[in-house]
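A short worksheet on the structure shown next.
Excluded from the complex is one protein chain; the other protein chains are retained at their positions.
Then we have chain A:
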């Protein structure tokens, strides 16, 4: 087990390295660098720009720039934002909790609803409810997140005026109720896709397990249907779902980016788009690394959970 973990962590570190190289290369090869931002400043001369580029190390060859960045990173120095000279880690630290709040709440919502819908569809296969769930999932998967976000803003904020259209809290009002009111719409919008995927996978996992011999044994020994569902079907059907949850993390992060933009949610997604616009390389790279680390940790956690819940792997 310890060896397995170590090898997984080693793998993850290697992946992080690859991600950082690709991210760095893509970022720097995109036309228009950070200098184009400075060039907009009135009174900036070519000589000034040249000096700034030199100070920022941007005149060095790309591999050297990368190695410098990596060297600093390994020493715990994530660099400073080009925009306000704030340390990158501090900026990300400010934005991370909002994103985590959004992701965690929408995941909880999605897992509860998705599991329930999936199990119901499986237990009542080919019923009206099952068809509705299938169609609902198709529709949910084909609706772009930003469009759905705009629609719910239009309905619930603009027309009905029930909920705020954006932001994480009303300034000067930090009550739980206020926070919750702000959370509802982005949470639901972000959860939509996850509910759809989760319920589909849950349905097939449930059907798969329900056809297993040990479920027949459970029936043959006289357990009631509810018991069979809870103790034999669900317990086993959740196993593949753990892996799925890990694999879904990047999708969720991507969705969060869009949802945050639509709902002006002060999280990492907003920060990412803003920083990208400014070509704020240190912040963008920092965000890339944090997202990659989150994803890898998520997958590692999923693997560990799987081992915990499946005695065949745990005691092999």
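Operating definition for what follows: a contact is a pair of C-beta atoms (placed from the backbone, for glycine too) under 8 Å apart; a residue touches a chain by one contact, two chains touch by 3 or more; residues count from 1.
Simple rule for what comes next: contacts and distances are computed from a predicted model.
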item: Omitted chain (choose from "Lactate utilization protein C", "Serine/threonine-protein kinase RsbT", "Xanthine dehydrogenase family protein subunit M" or "ABC transporter ATP-binding protein") - UniProt protein name; value: "ABC transporter ATP-binding protein"
item: Hidden partner chain, touching residue among A:55, A:84 or A:213; value: A:213
item: For chain A, residues in touch with the removed chain; value: 212-214, 216-224, 227, 231-232, 235-236, 239, 309-312, 315-316
